[in-house]
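A single protein chain has been omitted from the complex, and every remaining protein chain is retained in its original position.
Take a look at chain A:
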Amino acid sequence: MSRTDFGPPHYSTLIPDIIKENYGKWLYHEQIRPGVLKHVSETGAELYTVRVGSPRLASIDFIREICEIADKYSKGHLRFTSRHNIEFLLDDKEMVEPLLEELARRGLPVGGTGHSVSNIVHTQGWVHCHSAATDASGLVKSLMDGLYDYFVENKLPNMVRIAVACCLNMCGAVHCSDIAIVGIHRKPPRIDHERLHKVCEIPSVIQSCPTGAIKPNPKLKSVDVNPDKCMYCGNCYTVCPAMPIADPENDGVAIFVGGKVSNARTAPKFSRLAIPYLPNNPPRWTETVEAVKHLLEVYAENALPGERYGEWIERIGWERFFKLTGLPFTEKHIDDFIFAPTTFRTTTQFNW
């Protein structure tokens, strides 16, 4: 047995010298062009960062390729961002242009800084998860192909964070992103009564349901689901393999908008429902890509400089958001869960 409990490598052994020397001494930064940042230290030292889009799901060949680039231009140092981009850290300004040329030759996109659409935080999908209602990698690739210009340029009122989660577990950042796409089911789980008592712990299954739709069925040593109370979250399947819920014809995605995590100007916000359902349409998810593009375009046209997506909607009101986007407002948009009354309009202030 190998040694245990030794933790990750210490960061101090992995950061470049220029960072060691200027650690905690940074004075200011500026974006030189989309994807390229300059940080200036109290010591006068200048650090240049080149940010590159990554598919996140990468082969070791890809990792070795970026190592080759880092050896050539950034003294064998690089980092990854919290949105899964790659950053090359250069202490020599003269190396920036040659690096950009090399990245262009290799077809690696430079961008994701400033008022851009940066990389899409996403999940496992059909590549590795058992509970996915949609794929993540394919949807993200299709979206980023469609939104590519927004990644490499700064042409939005503020940054727009897009996230994808392949089910309601919402691994990642879907519940708090400017535009969020989440995989959903639309039919209750199928119950394998024969198998259920062998592979599931019934009290945990009952407790897993947010709406109390699951009751024990002592006769069958199984459970029953009240279809009128089930909203297809899939959490019972997470705890019980005998309750599969995936359904190729009815699964699809929902789109939420207006979330943010930063505290700048306004408090962090949850993303809220804009489009209740779009079909899974692999490999290109055309309807979803078009919907997201449209949502971006309406925001870009109407928001004030500096406004995040949710701040724009908050200012103009949701009724005008639905009018401007032309999206239908349906009963699905009206909350009917625990905190629903806090989302009802308890004022006479609204627009026609």
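By our rule, contacts are C-beta pairs under 8 Å (C-beta built on N, C-alpha and C of every residue); 3 or more make two chains touch, one makes a residue touch a chain; residues count from 1.
The working rule: contacts and distances are computed from a predicted model.
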{"item": "From \"Multisubunit sodium/proton antiporter, MrpE subunit\", \"Energy-coupling factor transporter ATP-binding protein EcfA2\", \"Sulfite reductase, dissimilatory-type subunit alpha\" or \"3-methyl-2-oxobutanoate dehydrogenase (2-methylpropanoyl-transferring)\", the hidden chain's UniProt protein name", "value": "\"Sulfite reductase, dissimilatory-type subunit alpha\""}
{"item": "Contact residue for the chain not shown (choose from A:Thr113, A:Ser222, A:Asn280 or A:Thr325)", "value": "A:Asn280"}
{"item": "Touch criterion as defined above, residue of A:Leu14, A:Leu220 or A:Ile334 at the omitted chain", "value": "A:Leu14"}
{"item": "Residue of A:Leu220, A:Val261 or A:Ile334 touching the missing chain in the full complex", "value": "A:Val261"}
{"item": "Selected residue (touches chain absent from view) among A:Pro55, A:Pro216 or A:Gly317", "value": "A:Pro55"}
{"item": "Contact footprint on chain A, counting only the chain that is left out", "value": "1-11, 13-15, 19, 23-24, 26-30, 39, 47, 49, 53-64, 66-68, 70-71, 76-82, 84, 86, 89, 107-109, 121, 123, 126-132, 135, 137-138, 141-142, 144-145, 148, 151, 168-176, 204, 207-210, 233, 235, 237-239, 241, 244, 246-249, 251, 261-266, 268, 270, 280, 282-284, 305-306, 337-339"}
